[in-house]
Structures are given as C-alpha cells and as structure tokens.
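Every protein chain but one is kept in place in this view of the complex.
By letter and in written order, the chains are A and B; residue numbering begins at 1 in each of them.
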Amino acid sequence: MELFLQQVLNGLTLGGIYGLIALGLTLVYGIMSVPNFAHGAFYMVGAFAAFLLTTRLGFGYWSAMVVAALCTALLAVLSERLVFYPLRNAPELSPMIAAIGLMLFLEAGAQAIWGADFHHMSGPWSGVLNIGGIVAPIQRLLIIGGAFGLMLALELFLHHTAPGSTILAVAQNREGAALMGIDPHRVEMLTYAISGALAAVAAALYAPINLVYPAMGQLVILKAFVIIILGGMGSVRGAIIGGLIIGLAESFGAFYVSSDYEDLIAFALLIVILSLRPQGLFATKLRTS
Amino acid sequence: MLDIDNLGISFGGLAAVNAVTTQIEAGRVNAIIGPNGAGKTTFFNLISGVLRPGTGRILLRGEEVTGLRADQMARRGVARTFQTTTLFERATVLDNLIVGHRLHTRTNLWDVLLRTRRCRADERACREKAREVLDFVGLAHVEARPAAGITQEERKRVAIALALATEPALLLLDEPAGGLNPEETDALGALIRKLAKHDITICLVEHKMQMIMNLADKILVLDHGEKIAEGTPAEIRANQAVIDAYLGSDHAELH
Partner (left out) sequence: MTYARRLAWPAVLALGIVLPLALHNDYLLTVMSTAFIFALATIGMNLLTGYTGQFNLAHGGFFAVGAYTVGVLTVDHLWPFWLAFGAAGLVAIVLGLAIGPLSLRLRGNYFAIFTLCVGYIMFLVIEKWDSVTHGVVGIIGIPSPPAIGPVSFDSPRALYYLTLAFLALGMWLMQRIVNSLVGYTFIAVRNSEPLAQALGINLMVTKVSAFLISVCYASFAGGLYAGAVRFLGPDLAAIDHTFDMTMYMVVGGVGTLAGPLIGALAVPWVTENLQFLQNYRFVVFGPLLIALLIFVPNGLVGLWQAIWARRAARAERSAQASRTVSGEPHA
C-alpha cells in the first residue's frame, strides 16, 4: 500500500510540473494557434537563470525563482515580438520552423556559454518527511503545493480578473475581442509573458530534484505537447488534467512496468489516443484555418 | 439530379440545417438564398460531401450518396467552387487547371517514374482539358500568365474552369458573384447560363437578388437552417414568408 501511495506522490509531483509547463504551452496555442516548440527552451532558460542566481549571485531560492520568472517572461515577450508576431500571416509552416530555430538557438547559446555539463541546484529545504510510511522529500511536497497552487491562481486570474478575461476573449474570438476594444497584440505579449513565467517556475521547482543542462527542455516539451493534445489545445483544464494523467501514468509505469522506457509511456499514450480520436480527447473550439 | 430528404446537421446542440427536403433539378439553374446565417453554406457543405449529415439522405440520380466524402462526390460528378480559391500563385493559370482533370486519370507513381504511355496520354488529356475549360470561360488569353497576375474577377472564372475540368454533371457555386461589380456580375450570369445550356446542372448560393431572379429556374429559400419556401422566381418574389425573413434582417431588398 505504501508503495502505491509513494507512486501517487511521485505521480502528483510529475503531474504538477508537467501541468505547469503544458499550461504555458496551451495558453500560447490558444491565442496564436502556433505550437511553440521553443517553450522547452524557455523552461531551460528559467532553470539556468534560477541556478545562476542561487549559485553565482547568492540569491535565495524563492527570490531567485521570482527573478528567473521575470527574466523568462521577458525572453518570451521578446520572442513574440521578434519571431512570432512578424510571422503571424505567413503560412502555417513558417512559425513552426521559426520556433524550432529559436529552440535550437537558445540551446546552442546555453551550451556555448555554460557547456553541456549537468549542473546541480539545491532547494530551500532539504530533508524528508515521513507521512504514514511514505517517504516524502520536502522538495516534492513543495512542487505539488507550488504547482497546483499556481495553477489554481492562474484559473482565478483568467476567469476573475480583467486582464485574464482579455486573454480568454482573444483566445475565443480574436476579431470580436478587437471590436470590443481589446488590443490583441498586447494580449499576446501578456500571454507569452505568463507562459514564460510558468515555465521558469516549473523549472525552478523541479531543478533541485533534477539536473540543469542545456538540453533539459527537449523531452519535457514533447510530453507537454502530448498533454495538450490529450487535453485539448487551448484548454486550461485539459492541460492540468492531462498533466496529472501523464504524471501518474509515468510514475506507475516506471515502477510497475519498466523504468528504462518510461519516457515512452507518454508517447505510447499519445499514439493510442490519436489513433482513436484524431482531434484529441477533449476537442475544444473549432478553428477555421 | 439530386434528391435531398430531411437533411440536417447540428453543431453543439444548435441545428445549423434542420430537416430540409428539396430537389436540385437536372439541367436547370437552381439557387439557394436566405438571410445571413441561414445555413446556406452549411447546406452546400452537406451536399458536396464536406460535412457529414446528422440526419437525412441524399440521392444523386437515384444513387444513395449520403455521407460520402467530397472527393467521392467529385468522382460521381458533383463539383463545387469555394468563396475564395487558393491557386498556386507562382505557376501559370494553365498549370493551375491541369490538376482539375486528374480524377479521370489513372496515372500512378510507377507510370510517372517509368514515363509510360499512360502517363504521357493522361498528361496530354489534362492539358487539353485545361485549355478547353479556360477557353469556355473566356480566359484563353491569360493561360500563360502567373496565377498571381490575374484580377479578382478572372480568378472567379478560373475557379469555375477548374471545377469544369472535373467534367461535372452538377456544379455547385458558392457565392460566385461575391465582390464583383454589376458589369462583372452580368458577365458571370451569362457564363452560368452558358453552362446550363451545356447540360450542366447548376446550383448556386448567392446574395445578389437581381442576379438570382434573372438567372434561376428554381429557388430554395432557407432561414435559420430550415426551408421556408421553394419555387420559381415569380413565386418566391410573392411569398410572404420570404419577404418577412428578409425584412427581419438587414439585407438587400427583393426586387
């Protein structure tokens, strides 16, 4: 029983991280219909920022997380202005290619500056709690609390604040929102900023139990894509639920099936689901292209 | 030509087209009109195979074709144009039309790689057909021009030529006169009459009342996805339900 609950804990941890990353991705997709392949690179940049702030500049963990989030948000907005906005009217292929170019640029840049090595970043409180026989490393509890708390905060932000509702409006109907006086471009930049910040927070939360290295975003971004396809591109709830599903599936799969191929679980799920339902599990609004 | 029985489709609980029963009459110019949002394009998409009906049946010359895909409908002689036609801008107008006849060819990859007789014959046939339809719509003189270099009005005729190249029995035209000035609209009307004279059944969706009244043999009026009237232009002009439907929305007057 304890082993089962242990896997649940691990699954929740992963689910929290994946959910945060998928959220950023799905927000951007909902607004611009562009799969931002560079999102994993934002995640990586967030991790490096937090890492450098804590190890080289003596920041505390939490302040480093905030600053890293701001830096990544800025990077995301720059990407929107310099890459995605100019390509908004180009054929569908162009922004996809550009996103990959951006991703590889950021990865190569990180590698050029800091090398390809793995770095370790420590969390605020090391140590472990023992809850009824389950080993609960504090960092994991932090992740679960932080991630789900942030997701809740985002939901509230989107549905109960003015700026949040502009995002929902533009995602639903761009022209309609513009007619109501909402500036779609500003909303796009805001959305990118939020997505970058979410990625950075996820990275900072996860880094202490993972490693920091230039290619760290690659696998994670693929899983994030699997999640938003399953949950529905542009659906916030879908990203959160999808993240949980994948996190739990991986955790249980790694333990009960095989840990060597655990990364394949997400993709196997994707293949199975897309074979049965090409539009994803929860198809959201119909987009006319 | 086309027997439509109780056709319907819903999106998210809302019936876009609801229990429409009508016939598209062979050899005639049929028209579908209705206020904005009446479901005309959805209806079009249903009978051309772009959308799968939720209810009802469609029979093409007696043959059951309900739920067939657009390419299957095309192969059975139902061609359609779209409100905007995407052409390969960098290629010539003629080159753009060649693929229109493809559905009647059987050339496959091996034929192409080995340059068999079938491949060469099919290419010749497609090219000749392209010239033929381009001439039919009166644009033989632009055949060598890049598709990017023709006017809006010429583009519309090219779209019709493309549909013609499939050798259809029934041609569905989706707002062919959209964005054309009165002169161009008249010229288009003449082209449509010419098509009808060549034994092609026409069914068009249009907003331009005068054009429809002068052109159509039979008119179907839709409102909120339902059939509210059908008949000759004279009958429709006098039909109270139709007048009400149009006066209820801001639209062009019935002449």
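Quick note on the criterion: a residue touches a chain if its C-beta (ideal position, glycine included) is under 8 Å from a C-beta of that chain, and two chains touch if they have at least 3 such contacts.
A quick note: this is a predicted structure, and the numbers were derived from the prediction, not measured.
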item	value
Shown chains touched by the chain that is not drawn here	A, B
Absent-chain contact - pick from A:Ala22, A:Cys71 or A:Ala98	A:Ala98
Omitted-chain contact residue, chosen from B:Ala79, B:Val93 or B:Leu188	B:Ala79
Chain B residues that touch the omitted chain in the full complex	48-50, 69-71, 74-75, 79-82, 85-88, 90-91, 95, 98-100, 102-103, 105, 107-109, 112-113, 115, 119, 122-123, 126, 141, 146, 149-151, 154, 162-163, 165-166
For chain A, the residues touching the chain missing from this view	33-35, 37, 82-83, 86-87, 90, 92-94, 96-98, 100-109, 111-112, 218-219, 222, 225-226, 229, 233, 260-261, 263-264, 267, 270-271, 274-275, 278, 280, 289
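Assume only the chains that are shown with their structure count from here on.
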item	value
Mean-CA-position distance for chain B and chain A (Å)	46
